[in-house]
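Of the protein chains in this complex, all but one are displayed in their positions.
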Amino acid sequence: MREITLSQAVNEALREEMRRDETVFIIGEDVAEAGTPFKVLAGLVDEFGTGRVIDTPISEPGFVGMAVGAAMTGTRPVVDLMFGDFLFLVMDQLCNQAAKIHYMSGGTLRVPMVLRTNLGATRRSAAQHSQSLHALVAHIPGLKVALPSSAYEAKGLMKTAIRENNPVVIFEDKLMYNDKAPVPEEEYLIPFGVANVKREGRDITLIATSSMVQVCEKAAETLAAEGISAEVIDPRTIVPLDTETLIASAKKTSRVIVVDEGHQSFGVTSEIASRINEAAFYHLDAPVMRLGAMDVPVPFSPALEDLTVPTPEKVVEMARRLCAGEMIHAA
Amino acid sequence: MREITLSQAVNEALREEMRRDETVFIIGEDVAEAGTPFKVLAGLVDEFGTGRVIDTPISEPGFVGMAVGAAMTGTRPVVDLMFGDFLFLVMDQLCNQAAKIHYMSGGTLRVPMVLRTNLGATRRSAAQHSQSLHALVAHIPGLKVALPSSAYEAKGLMKTAIRENNPVVIFEDKLMYNDKAPVPEEEYLIPFGVANVKREGRDITLIATSSMVQVCEKAAETLAAEGISAEVIDPRTIVPLDTETLIASAKKTSRVIVVDEGHQSFGVTSEIASRINEAAFYHLDAPVMRLGAMDVPVPFSPALEDLTVPTPEKVVEMARRLCAGEMIHAA
Amino acid sequence: MCATKTSRAAKAAPKGNSEDYLRMYRQMVRIRTFEDNANQLYLSAKMPGLTHMYSGEEAVAVGICEALTTEDKITSTHRGHGHCVAKGAEFKEMFCELLGKAEGYCRGKGGSMHIADTSNGNLGANAIVGGSMGIATGAALTSKMLGKQDVAVCFFGDGATAQGLWYEVMNMAALWKLPVIYACENNGYSEYTKTDEIAAGSIRGRAEAFGIEAHQVDGQDVLAVNTLTEGLVERARKGEGPFFIELMTYRYHGHHVGDINREYYRSKAEEKDWKDNRDPIIRFRGWLVSQGLATEAEIEALNAEIEADAKAAVEYALAAAYPDGAEVDLHVYAPTDPSVFRPGA
Partner (left out) sequence: MCATKTSRAAKAAPKGNSEDYLRMYRQMVRIRTFEDNANQLYLSAKMPGLTHMYSGEEAVAVGICEALTTEDKITSTHRGHGHCVAKGAEFKEMFCELLGKAEGYCRGKGGSMHIADTSNGNLGANAIVGGSMGIATGAALTSKMLGKQDVAVCFFGDGATAQGLWYEVMNMAALWKLPVIYACENNGYSEYTKTDEIAAGSIRGRAEAFGIEAHQVDGQDVLAVNTLTEGLVERARKGEGPFFIELMTYRYHGHHVGDINREYYRSKAEEKDWKDNRDPIIRFRGWLVSQGLATEAEIEALNAEIEADAKAAVEYALAAAYPDGAEVDLHVYAPTDPSVFRPGA
């Protein structure tokens, strides 16, 4: 199968959906001629014009609010939020408005919009351009949240997001834009709420989101060499969350580590760990363990930044201890 | 001991701290003559004047940002955010700025500010005036988060918050403003990160925040009548979190329910449950269970709203099942 | 019993016949009557929560909405009953909503602060001050993008002009010439604070700084409001928007129904002056009679009919059923027809 980059995959998804449905449009900062700073949207304005690939002023709350209103009245906006950190600017429009309008109106209004943004540290961009804030939006009922882990998922999830009748937030990992993966030429969509078992295993389950899937796949390689068979599962969407698949794996392997690049405390790893603990407690040989980013603002210095994120080494180390039963002694 | 309302307790804390330190001031909407819609600040403007009890326009991001700048330059602002739901408007100033400035500046700047706001549903105020959003700020390193459960805590935690050198978010339960509790005449402060064992018990631990402490105390009464001895613990601050006390209790009782009024998914209950599971797994007879608010926007209709929040009945029901070992069969 | 709104096709000529004038009068009285009944429901502890009365500001909502077609959109505020009625809503569904009943416009899920009436283009009230400024502007973007003729009117108060969002969306509306009209109901107060204390400079000047044509109008004069709006709506349809209107008005009640003792922020004399000397309904009624468009008797009959309608609707709503508990987790997500997710769909 041909391989394309994550960036190309997103671009293709948008192009296909904009061809298919003329109510789909893109709005955000420097999305047209510049094609975003990451160049993900390069060329779309040539095909669809500035009427459907709309450059905005630096007014995140404003254009997210406008997307909500546009979505309520018959279009399907795809909002480009240049950095995931800017979510903090648009939370009111996203969480007080977009997320609640369908419910508050008793089902008479709906907000079919997509908010594309990113996550991921280690790009030396410091505390306000490196956050992974998906846990925040996942906490708000009414939003769906997708976390593609490769070009394949990025395309398939984006196409689904655009056809959804609800507000969807998609987080791309900004360090993966140039990573290639096999992506079929034929059209495909990836349903929400269906986890992907990336690698089967017997001894331990590694549940990983976004770029942490790569991290866990590397860890699994190392563990395999040591005779530990790790299953790697990518939930693909955290809202809705395919709890069933995760629980089944936990019951099978009896040991679980959840790995995510958001801050660990009050984050995604806690939710997934809790759901598994609640449902598979008596099948577990050890507590479900979490590995998130450190609970510190992301530091600029490379010497510090690299310490804050989960790495294959940290996963391997934790898996070894779990499989050796060491957590028993710790408890 | 004399009894005063939670509202009076907050008022006293502010009055005492404003007398003690002339750099403390209050800023927010209708805080002066009106004393806020909940009348919590009544009378403060008479003593301290409009120079220190400052009415603002309806500009939440603006006055939170100004409080950050004021705090950085030698004052201790107490920001009044009329409803916790408006946090979504100020997330950038709170989470991208206030929370990170000390860290980003390598410790050279600091932001000693307090953001007072509220949480709590069942006031028939619908989806944009009923949220309990403390999990969101708890996820952001650099912020401290306090959740007073009575007038006593409201006063002692507020005084500590004002003297803290970091941004603190305090959530009062808006339904508890008129609830009375014994509050000493003498000055006292409640340290952050120290949980309060409200009731000792042997069979099960109920960890509860804010008004859920009352809910769990009621549940404990009912359980006691059935011969189940429940321990009720109030963490008082969720950042920092007194994990040690919670774990010790879990090890003692071997069963835990965490009760909180925020949405259950990706919320506070998940974090507390995870920390206990990780540390006390081999002492537990059952999985740590969570009881948060339903994952739905808060509906207006009383017939629906009351269904969304944890109640003593729900806690009792879950505790009974846990103690009967029923969760084993479910798993 | 409802005031039927004209569709765009039927609505070309400016107001000028007695039917139009009488409908405007009727709509203003309907709003006042709705509010009086809502207030009674609160005072008799039959309504859950609080609500914000529109009484005194009727000429604003009616003058503007009478210039709109059903397809035109509005966004409303926490003080939104007036906009809802003026845009064509029915008493029954409104009272049901205020009481949290299943037959309400939002099945009881929204209540007073979130009432929406999509059949008439009301995109909903909003409990975040200024929260609908983006939504209205986005509705205008849809209109332009899909080549429709719809205009969007964004209602908000003087207090809402302090929200930064307004400046962001005005900038984009002006850059892209969107068919949106920002209608600022300046009732002199933002909760318990006078507008002067929280608004520096000139509110109209703020719109003008973005190159937006700005108008001020007596919000107690329904004809003045309507005439101005008719003109701006027509121009907005032709791509000459956006526009800004500042409507000088007054709220008769407290900030919300529970705000009874308000002398610490405004005097009884001031309230009395507005009620006695500038009431939009009294003024328009006098004009109708003086012009021979209606007799006093006809007006009294109309008032009585509306009063009776309201009473019936209140009674209906009080007796109506609450939504079933099973609805609590319905409408969190809109359903999507699974077939659209098939490749090639």
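By written order: A, B and C. Residues from 1 in each chain.
One rule holds for everything that comes next: a contact is a pair of C-beta atoms (placed from the backbone, for glycine too) under 8 Å apart; a residue touches a chain by one contact, two chains touch by 3 or more.
Please read all numbers here as calculations on a predicted model, not as lab measurements.
Peer 1: Indicate each shown chain that the hidden chain touches within the full complex.
Peer 2: Looking at the entire complex, the absent chain's contacts are A, B, C.
Peer 1: Looking at the whole complex, which of A:187, A:295 or A:317 touches the chain that is not displayed?
Peer 2: Answer from the full complex: A:295 touches the omitted chain.
Peer 1: In the full complex, which of A:16, A:30 or A:187 touches the chain missing from this view?
Peer 2: If we include the chain that is not displayed, A:30 is the one touching it.
Peer 1: Just name the one of B:36, B:96, B:150 or B:209 that touches the chain not displayed here.
Peer 2: B:96
Peer 1: Contact with the hidden chain only, please: which chain A residues?
Peer 2: 29-30, 33-34, 37, 55-59, 61-62, 85-86, 89, 123-129, 294-297, 299-304, 307-308
Peer 1: Could I get the residues of chain C that touch the absent chain, sorted low to high?
Peer 2: Those residues of chain C that touch the unshown chain are 162-168, 170-171, 174-175, 197-202, 205-206, 208-212.
Peer 1: Take the complete complex as the reference. Which residues in chain B touch the chain that isn't displayed?
Peer 2: 23, 25, 51-52, 56-57, 59, 61-75, 77, 92-93, 96-97, 101-110, 112, 141-142, 144, 160, 163-166, 186-189, 191
The criterion applied here is as follows: only the chains that are shown with their structure count from here on.
Peer 1: Count the C-beta contact pairs for B-C and for A-C, then tell me which is higher.
Peer 2: Output for the comparison: A-C.
Peer 1: Centre to centre, by mean C-alpha position, how many angstrom separate chain A and chain B?
Peer 2: Chain centroid spacing, chain A to chain B, equals 29 Å.
Peer 1: Can you compute the centre-to-centre distance for chain B and chain C, using the mean CA position of each chain? Integer Å is fine.
Peer 2: 37
Peer 1: Can you give the whole-Å distance between the Cα centres of chain A and chain C?
Peer 2: Going by mean C-alpha positions, chain A sits 40 Å from chain C.
Peer 1: Tell me, which residues of chain B touch at least two other chains?
Peer 2: 85-86, 89, 126-128, 295-297, 299
Peer 1: Check each residue of chain C and list the ones that touch at least two other chains.
Peer 2: Residue numbers touching two or more other chains: 106-110, 114, 126, 128, 131, 164, 332.
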